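Quick one: the structure is below, and I'll ask about it shortly.
With one protein chain withheld, the remaining protein chains of the complex are depicted in position.
Note that the chains are named A, B and C in the order they appear, and that numbering of residues resets to 1 at the start of each chain.
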């Protein structure tokens, strides 16, 4: 997948990304855009406003003469930047019914005009970060909308063509990709001219030593997951991490999120509405705990993020193997800084580093990820109990293990 | 105050009440109408739909041939009628972004047409209950909107002329009304022809024995409340019930709800926006605990509901004394059934009786109460920690006590 | 029942009560005496120390020259007297493993010696209050021990002869006692010479007006309660107050506290260990919610505290009717001050008045109540969800109602 924009034409890039956000919000009415379905999720309206605030704060605001559109927005739409100041508490983002959705649209237009004017004077060093940031929120917007609508007993569709991972055309054969191991370089190499953008957490590039391993050439499917359920997967503590089993009990998990049984058959609520689960589509909306338990049930394991990267970088374009475009893939790696990692100085240094605890890395990219947004070094991350991301599973095993 | 409708013309009465609800919702956008600001509050949209469901369930639904507008609404918009079946859990009313506000408006119109057609065939015994029920929700709609908007850091106004209790024209002198005591009749007498409607909890009429007492001829004012604050009212445990003091500590109360200090002066957020507190307006949005502590600070007490009724029935029309039209007035009486009270048979019997524990009675009526909705026997009720009702204080004392 | 002590001999009275506490604690080892089984309960050791602190604070401490045994005990063993100062938070009473049980015993002996010396100089006005206070804690000690031991999977007995309500000798016939109603005097009359001690909340004596009513001549039995269970009593929301039904669901109640089914038969864990439920013994350890639901199931109601008092004062000695000595009896009356009630000035004024909200009155006295401690005007009180008191049910009904 190629990114549909390039910073060689900053204005065009800016408009492309900004318009895509608006297009994603379009199927949602004002009611849908304002409600917060859980503390981890944010209202659509908030995503639209926050991404705008990011440009206002970090691009427009770098001019000391700049007058904010509305000073209160700095409080309302800051996400977590401590250096910017106090902000609306995250669990209370759904209480802000004003500004209205229309007023937020106007806020977007106002900032857009200013940013476009700014870009006419030349490139801005934080423009690219701002665009990638907004693309991240595009996926969050879809995740959060899916969570909200699935809680509605009416199970309304976001859009009849709403994204959901599908079985690949000419899917891979379900075999293992064997890798000999050895010392490899991982991470983003910022010294290279042509590598393009990467977030700070993808570097520094460094060498790691891998033992021989194998990686599945496809994702775990819903059919396989149904077998896991049928074999008592959610009722057998020996398959689970201790914290995972506690989650199974307290959350009453018995299937992936958004699944339910109707007349003995599994149905799934997707952004396109509710429909039967299909056996050959990749399983999605499972937690790290579930991914880990499934692997244990199969007597294999999850890949580390470096095993994953070592294989994916060479096969990234292989659609049949679904390295991206279907689901984010849980890895066995905790989300920690790479050797030598230092956050950028200043406020934007809060972007990634301060979340490096209590989370696991996911690699790949999903059906909800903007085209061209991901890459083999990309490190997504969520807490192990999270299920509302488009998260699925690719299995791995030791190189010399029987499967 | 006279009620602006009468069931002698059922269709007109129905239309009058139904249109008033729509008028109250009009200043609120779709965003405002869908969010639930706390578990005790409900979204505007839900009030509009629930009052409609009440007519559909209990009037239209009494015809076995009736086909519901949407079968799922029975689940979504039932409030607490166990006999009707399962329902959307109360704390999750704010998750239902669909049906949209427009769809709820259409639901209202659809049911209205059916009810009007039904009423052409003659009166329905539950029509009057349905109209009083909807009037109760009109006040709840305003309470809930006030709560939601006050949580917004922007403090938006519901309406520049939104209701708030004001100082009375020609206010009473702040003296005591002395009552000799003795045996009096209280409660609604359903045997009388001309008494009009009352809820089941207002009867049976019965005799009670009162000792001599006195009642203030006016409400406690914000000026008096400021003195209470200034005298350490919120910092002195000896003034408080034990549970009240626990609430002061856990909720960090230091003034009535919606008050805050700006540059050393008290401001209040009302439905008309934020403005300075006025000394001679009645205090509002205080809990029972606060009302009780204030009375103790003044070395007097709150009236019982029968003391209140004994005086109010004879002075109900005296606007200067604000028996109604300003604030609901906390009484010392727990909300319990009157002797001989039996709920009505069937589902509507769940209307009042099952809430008769853990609450205190408020008497009177507020600036947010529909005109003509209240009466001297009316029993409103809230838990002792509730502050989002338009609740204030009238003081009482023993007849022979020095004040 | 006659009180086994009299303040005509203060020293003997003091020693009698104090020794009884020690006798009650004797079957409990140091482990049992230190653990707090829930925030509402207190460790045995704490009861022993707190009752001692009461005498130290209010009798010995009234002498300015008095030196406390240990200044920290004022913090550790104050229960809720705000005027005395900060104190160990109630839910953390079980963390105080020091002073040890032996050290608390020594504290008791030390204070006892001082109090006895004090009493030799003449009576102390707070002695009687202190003794009644300690008797209240004697019952709490048994309630709390029963709660703790019942949580132990081993279900150990406190004592083979531990108290539990039993069927009366020559039990009453299960008929109604009819009362004509009218104006009666209730409450403790402190003007009478011979009435003896009463707590402040039992007065002032005052007149109330009662409609005709009837009261059962016996308590509800376990056999009747089993019928209630068998008839779906815990599964039918129409029988319950709304808050009660919420408690049934959240607490998973399906029988009185300490009952469980073993091989299809109900067992009860008592202070004497676990044994089968007996049909003709009074039901005990039920909440107000359960008492109220049972009465509704029987199409009757609970008595008010004044109906109860009007009958009990004349039949107090009738053991067959179990007005006292078996279980405390829930009344329909909220725990509120009597007309004209004013707490005593000073710290002891915190004794009763500040708890007059969110509770219901129980009348009578239980098998765990010290002999002679109760009387017809006695007002015990607990929140409506409490089940660990020795609380049971006597039914009432309107005088002209069919049963």
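General observations
Note that in this section a contact is a pair of C-beta atoms (placed from the backbone, for glycine too) under 8 Å apart; a residue touches a chain by one contact, two chains touch by 3 or more.
Predicted, not measured: the structure shown is a model, and the values here were computed from it.
Although it is left out of the displayed model, the omitted chain contacts the following shown chains in the full complex: A, C.
Shown as candidates are C:15, C:76, C:246 or C:272; the residue that touches the absent chain is C:76. Remark: the omitted chain is touched by one listed residue; of C:4, C:30 or C:196 this is C:30. The hidden chain makes contact, of the residues A:9, A:22, A:63 or A:82, with A:82.
Residues of chain C that touch the chain left out of view are 29-35, 37, 45, 72, 75-76, 88, 92, 94-101, 148-149, 151-154, 156.
Where chain A meets the omitted chain, the residues involved are 80, 82-83, 183, 206-209, 211, 237-238, 240-245, 288-289, 292, 332-334, 336-337, 339-340, 350, 354-358, 360, 384, 398.
We take it that only the chains that are shown with their structure count from here on.
By the document's definition of touch, chain A and chain B have no common neighbour. The most central chain, judged by the distance from its Cα centroid to the centroid of all protein Cα atoms shown, is B. Farthest chain from chain C (centres taken as the mean of C-alpha atoms): A. Centroid to centroid, with C-alpha atoms defining each point, chain A and chain B lie 46 Å apart.
Mean C-alpha position of chain B lies 36 Å from that of chain C.
Counting partners per residue, chain C has no residue that reaches two or more other chains.
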